[in-house]
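Shown here: the complex without one of its protein chains, the others still in place.
Entry: chain A
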Amino acid sequence: MSDIPTLSAGSHQRHGSNIGQPLTRRDGLLKVTGGARYAADNNPDGLLHAVLAVASIARGRVTHLDVEAAKAHPGVVDVMVPGNRPALASDPDEKSNPFMFRLDLLQNDRVRYAGQPIAVVIAETFEAATEGARLLAPTYETEQARTGLEGEPFAPEKVGAGNAARAQSGDVEAELAGSARTLEAVYETPAQYHNAMEPHAVVAHWQGDRLVIDTPSQGLAMAVMRVAGLFGLTPDKILVRSPFLGGGFGSKGFLSSAQILGILAAKLVDRPVKLALTRPQMFGPVGHRAPTRQTLRIGLGQDGKLTAIDHATLTASSTFDDFFEPASDISHTLYAAPAIRTSHEAVRVDTGTPLFMRAPGEATGSIALESAIDEAAETAGLDPLEFRLKNYAEAEPISGLPFSSKALRECYEQGAARFGWADRPREPRTMRDENGLLVGWGMGTATFPALMFEAEARAVIRADGSGVMETGAHDMGQGAWTALAQIAADAIGLDLTRVTFNAGSSDLPNAGIAGGSGHTATAGMALHKAGEAVIAKLADLATEDEASPLFGADNVGVIARDGKLLRRDDESRGEAFGDILKRAGLSNIEARGKAGGDNAAREHYAMHAHGAVFAEVKIDPDLCQIRTTRLVGAFAAGRIINPRLVESQLFGGMIWGVSFALHEEGIQDKRSGRIVNGDFGEYHVPVNADVPSLEAILVHEEDQLVNLLGIKGVGEIGITGTGGAIANAIWHATGKRLRRFPIRPADLLG
């Protein structure tokens, strides 16, 4: 992207190793000046505005839309309804793989959830389109909505991204029966909505048989394939641009119905169209985190060791598609016990299909498991940290695999020391602050798998000694423009200022998906490999050229540093990249690289990032107002590419943990099936004043097995552990175990 200027390099002096430096964001200048262009900031000539009309019932049929009234409104150009929606090459309800989620593209008059698109009004102005959508005044044939977790449960085969829904090791029932003490508790987590600050938007522009779309995407290559399939186009006819996402959190991993409807609208009117969701429309067609009811049964020996963990989740998917929140899976990795069993059941409800949402399964499972572990520690009469150390998993519990690395003990140690955990009285409701507020301290363990996906990258070295590194990576705020550029520059031995880094567009090599906290590792490894390959080509040129000081050095090898190739055995002998290319008569040289999980290592090792989170809450004993006042997290997540950005990711995750424990909850009206709090006034996410003093300690960890760069990923782990730590701190402050999230002041009254 040529409009990403490199910030003047004041904060970047060192040459040779870009990785590890706390650089400020390379896209910072654009972001603080309003120059970063998000999808809805595009205004091509001839642009029309489209506004969705969405269903206000959760189940039934649309019986009438007053299309005439809408069309009669000045400025309205057309109204797209099932009858005139342009034909598609494939059925939006077709599902040929588990990640192909069914879409609502006006294929019929059926309504299967509240907020489902039922028409699109296209107008010369946004105001006219908005009024046109209102004038449609839909009428419905309404059926009773199915809501809640009370329906008939069934057992899905797969949960999450294709994990087995059931797993076990040992005999849970026998262990529980033989345990000195057992406890059973039920935890409930609500529906949550991603609510990236940027509502999903698309600007679609058909140029003959070519389609250009500006839309936020966490998976550009998948987006192209989805559009290609729906519209019967070859992928080379489709360009998706997504240089900046205004947040994603999983909801922009797959193109939503809304985005495809924008493309259809542009086709219908044969003009470029902009369609952006309203905030309330973010509570329907773009995914959410499904609610769960988790039952944990835990067995304890006399010695305070766990004998059994039984973690059963009941969750919900939509009536027409499958996504099952894999909450129980968290119990696979954290605590050692002779018997562990995890299982999932689900009901079907009239909502949009749930989806991956930041730490899908891990976040929901963690808050339940960490609460239960705290209850178990209390039952065992042990300090929660001591209890966790006593039940520390030296190998991954169910699989029995060794960990590729696991610096969790160091996380516990450093986090506890920083927080001052040693001074915590074991008894609850024993601490007060100077104002008489109840004070509680709690902790939780954090964990998230170290995933890798497949990606490609391209590396170019030019005769002027500069480089171009590119991959279609996605920056949704995690800092890809910066962190990946750091990796890219190191991969070709250049200072960052000499490298043009391109990302954010589908015409670049496939960078996979920005999800599962695996993007830096995946796209980073592809860049690393591409760099290695182009350096190898350059080295071949030099070592075979008698005129080069590197002639004949192919046996000892060369290394790339500061724009030069150097003999590995004698670094005083070397040659600049540009000189090698010029003598060879080349203006540039290029190579590609690929990354993917190393399956051999992955079969033999369990790979996870870990952490420990310590929370302090203060609670008004009379009004029961709850404030998180301090959070300290210590995380071990392999190599840190840019500590400044990593700290921000961890803080963001921890704030989502605060939100999980205390704030967010999507409430579905039992009668109508509508989300009753579908906006930022009623769906609470933390504001600045809700956020306590935060500390994130980056615990040193080296791991050569996860990938060559040693990266584990940090985007999601911060949520895990944090929610439980806060719930446990609330118990410690009040003596009350609250098992339904979010915890509200009313829950503490009485």
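In the analysis below, a contact is a pair of C-beta atoms (placed from the backbone, for glycine too) under 8 Å apart; a residue touches a chain by one contact, two chains touch by 3 or more; residues count from 1.
What we mean here is this: contacts and distances are computed from a predicted model.
Novice: One chain isn't displayed here; going by UniProt, is it "Inner membrane ABC transporter permease protein YcjP", "Thioredoxin reductase", "Sarcosine oxidase subunit gamma" or "Xanthine dehydrogenase YagT iron-sulfur-binding subunit"?
Specialist: UniProt protein name of the non-displayed chain: "Xanthine dehydrogenase YagT iron-sulfur-binding subunit".
Novice: Out of A:Leu245, A:Val617, A:Ile730 or A:Ile743, which is the one that touches the chain we can't see?
Specialist: A:Leu245
Novice: In the full complex, which of A:Ile19, A:Ala196 or A:Leu705 touches the chain missing from this view?
Specialist: Looking across A:Ile19, A:Ala196 or A:Leu705, the contact with the absent chain belongs to A:Ala196.
Novice: In terms of residues, what is the contact footprint of the unshown chain on chain A?
Specialist: With respect to the unshown chain, the touching residues of chain A are 7, 24-25, 27-38, 40-41, 43, 49, 75, 125-128, 131, 195-199, 244-249, 276, 278-279, 475-479, 644-645, 647-649, 651-656, 679-681, 685-691, 694.
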